[in-house]
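Only one protein chain is missing from this complex, and each of the others stays in its spot.
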Amino acid sequence: MHAPVEFADIAADVLARIRRRAPRVHCITNSVAQQYTANMLLAAGAVPSMTISPEEIDAFVAGADALLINLGTFDIERKSAIEVALGVAAERGMPWLLDPVFIERSPARARFAHELVSRRPAVVRLNQAEFAAISNDEAADAPARFARAHATVVALTGKVDVVDDGGRRMTIANGDPLMALVTAMGCAGSALICAALAVEADAWLATIAALAAFGVAGEVAAAEARGPGSFSIAVVDALHGLDRTTLRARMKAS
Amino acid sequence: MHAPVEFADIAADVLARIRRRAPRVHCITNSVAQQYTANMLLAAGAVPSMTISPEEIDAFVAGADALLINLGTFDIERKSAIEVALGVAAERGMPWLLDPVFIERSPARARFAHELVSRRPAVVRLNQAEFAAISNDEAADAPARFARAHATVVALTGKVDVVDDGGRRMTIANGDPLMALVTAMGCAGSALICAALAVEADAWLATIAALAAFGVAGEVAAAEARGPGSFSIAVVDALHGLDRTTLRARMKAS
Partner (left out) sequence: MHAPVEFADIAADVLARIRRRAPRVHCITNSVAQQYTANMLLAAGAVPSMTISPEEIDAFVAGADALLINLGTFDIERKSAIEVALGVAAERGMPWLLDPVFIERSPARARFAHELVSRRPAVVRLNQAEFAAISNDEAADAPARFARAHATVVALTGKVDVVDDGGRRMTIANGDPLMALVTAMGCAGSALICAALAVEADAWLATIAALAAFGVAGEVAAAEARGPGSFSIAVVDALHGLDRTTLRARMKAS
């Protein structure tokens, strides 16, 4: 079940590049997640920005290395911001990730997510319920089909994460149940994938590296946490201190 | 001063039901409080959602089991969201709680709170200054009168919490002074009452259960905190780990 050492090394290499290059990640994300997402990016070595103001979103995105589109707050201002941001990203060939939070609960949000998928996100990260709502496909190879149809990488997260680009598939079995008890944990994981996309051109590898680092940080944090509060803080510490040895010892991918 | 064991047991039962049923609580709350509130609900075993978008608020509220209306951010978008949300809640007989934050500082906010009280909240949770602003009544039995007049439960929180439904009154003397030094602590307590309302039809009992659990969690957290920062985290841990034995040993109600 342990990944070939090479994948743990790829994850360590990607983390090292994030720390060295300090890529800028512009995040259009929900107000619940902003603070935790920014702190996770800073802990990883990246530089977050969060504005959605129509007067300046273009300047911020133009200066960024990757873009996060999270639908957790679905308001008019954010929709306009997304429109502008995706225009700038397309112009510059900047990688972006779609995190269609809670689309299974809102038809309006699901429709908007569908439109966005057609605009070539490098990665779509979502959980099972969200994937069911966006794909209408319950087959075992649904992620591969969806990835091929939309020329993207599907990162289907849960107890085991599946990363599929339509041709290659990897499962990652790291993480801890406490991760589900901290708000914005998944949103922060998506932001970490964005930081990886900024320093690794192969979006499939970047996603694997980020999710493995995130899951391993969760395991390290769980070992010392006394509940979801201290866990939420310990994950940030663990990601900041994560090293190659720990990744090699703990990464479980296949 | 210790409550008859039955009240501690009721609190433990309500917590157990929240953990087992994982009720959805939709929160229209201020941007300062969103993250802490969501983490407190998750720690208790409930599932928070926070959107205020006009396109989807109805779908989110329709799928919820209880509704929180917190006036801490009083903007146009939230006012429209509240209007829609209360319509859905009324239709479905869903319990909702009003938390009229800081109404003593703003006449506009106080007027709006007055209107909302007439729409049958299951509970109104507020502190002394807020209660004075909404009731214009300083008599000792003002909470009972207010509760009767508006067919609601008044949860008047402070050093000692008073829970009065116009016929029954209970005071709860749990908690810790550090709770006043953490932003959104009261807002998170209101959200916890909502989670209790979702699993306990007697709103007076639900409120007592939630406030007792919250206060006891605060005491447990204070025992290990080194200041308001570590305390804010420890409360989340303590609520998550709270058990019947601790509630029986610590709950002080009369």
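Just so it is clear, A and B label the chains in written order, and each chain counts residues from 1 on its own.
In this text, a residue touches a chain if its C-beta (ideal position, glycine included) is under 8 Å from a C-beta of that chain, and two chains touch if they have at least 3 such contacts.
This structure is a prediction, so every number in the text was calculated from the model and none was measured.
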item	value
Touch with the omitted chain, as defined above, among A:Val84, A:Ala132 or A:Ile233	A:Ile233
Contact partner of the left-out chain, one of A:Gln34, A:Ser106, A:Ser135 or A:Thr207	A:Gln34
Selected residue (touches chain absent from view) among A:Ala59, A:Ala129, A:Ala223 or A:Ala249	A:Ala59
Touching residues on chain B - with respect to the absent chain	30-33, 35-36, 72-76, 102, 105-109, 180-184, 225-230, 232-233
Missing-chain contacts mapped onto chain A	31, 34-35, 38-39, 42-43, 48-53, 55-56, 59-60, 63, 77, 232-238, 240-241
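Going forward, only the chains that are shown with their structure count from here on.
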item	value
Whole-Å gap separating chain A and chain B, where each centre is the average of the chain's CA atoms	33
